[in-house]
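Removed from the display is one protein chain of the complex; every other protein chain stays in position.
== subunit A ==
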């Protein structure tokens, strides 16, 4: 090293005026020990820390299960994506996986919780975009089971959140205690505001409780996370349905209002026969399932267990609905969707789990009418889709072959073609009103809803404090590490990703028990060892002012050292 010019760092203020700081030390991060959690990068007041990604060698054919590359492709790939940029909430999986490896489970959990107030929920139902970009998965064999490690952390730690600080007098109202609302509340509480969350239902959780079936997410997990948030100081007021009148009151009482009321209303499919009894929407169905209510065709008539069910739609909600119907006693469940193959909107693993349970998905078919003798539904007529396309705005257009139709026998038809927000919010305007989650954009996943809650929280904070929004995720760029840090997959143990325990398909369809299980100690330990540790943080020594914040906040020992700079000369 050497050759670091000492002395002073000029700090510029907004108007171009500045002052200089005498620099006495510079931070140095040991790449070998850095777990790449990114804590230092986000805290550095000088933005002097950035992330480097090691080049992963992929020149030799047959070295890994994936295809070899040219040198140019390999170098280009290095900075394209990483687990640290894959999470919409900006969590660093490499960070908590390697803290887990070091036995620091509490620190690992806290690293997640700081950014994600619902770690154990996400550990079960997040569609894990981080795993999609995990370089081990893309370049070597299979991605690290990041979601399962998160679940393991939740199960192994007894995390008690510290009380949120109270720094500011402004009060913030959040409408809706779903993933987006809770996340917004969490970020603003952490920033030092008093936050109150208003929830119309009898319990917090939003779609986590009303929409997602129990066999994917045990309710006690949601309750625990909500309790954690309340213990930290987030006020959640249940049974408070906000109407126009109460909204005006809230707007007066609070300095900002975040509307995260979701999209609770299922869209209807108004084709011939839609009024037949036995046709219902996914949300109505799931809500009744989730509240263990009897399912009625109409008041007074109880769902006849043993019927045949057709679910219309191919998204995650449709698949959840189909699987729930099976568990409610349906003898046969068929889902029908317009799309085919890769275009099918649900995740491939969701479809596989459903198919394992005996559900059939009929692709490229559009329902044309509900067939029956009034008032009873008897079947769904579907027509072959010959071409399907979706524009950038999500508008679907498709062509049908009207000569190619069939009728699927159905006692029930459940329509899962999307949801819409309550119309009352569309007219809402005013200063300091923000929208987060499903209400702000259609059809988003849990993690996307949470990310939107986070973004809104940052915006609210910036607006209230009169400062420009500074989001560490916007400045998070990947740089290429020097060749001396190159990773040779050959050098990393070939080891098989442990199988995630699952209930057998034959037995799980008879209960609402969680299908997916968690890793035991042995599997988790094996799995964390598979991490390639692609990234690490690097200090720009020119910009560093030697304040030492990074060293103080680093969750790992032996990573950051403050190296003295001699006066007027060399380090």
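Keep in mind that, in the parts below, a residue touches a chain if its C-beta (ideal position, glycine included) is under 8 Å from a C-beta of that chain, and two chains touch if they have at least 3 such contacts; residues count from 1.
One rule holds for everything that comes next: contacts and distances are computed from a predicted model.
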Undisplayed chain, where the name is taken from the UniProt record, one of "ABC transporter permease subunit", "HTH gntR-type domain-containing protein", "Putative geranylgeranyl reductase" or "2Fe-2S iron-sulfur cluster binding domain-containing protein": "Putative geranylgeranyl reductase"
Among A:34, A:57 or A:335, the residue in touch with the chain that has been omitted: A:57
Identified contact with the non-displayed chain, of A:407, A:475, A:495 or A:511: A:495
Positions on subunit A contacted by the hidden chain, ascending: 32, 57, 59-63, 68-72, 483-484, 486, 488, 490-491, 493, 495, 522, 525-526, 529
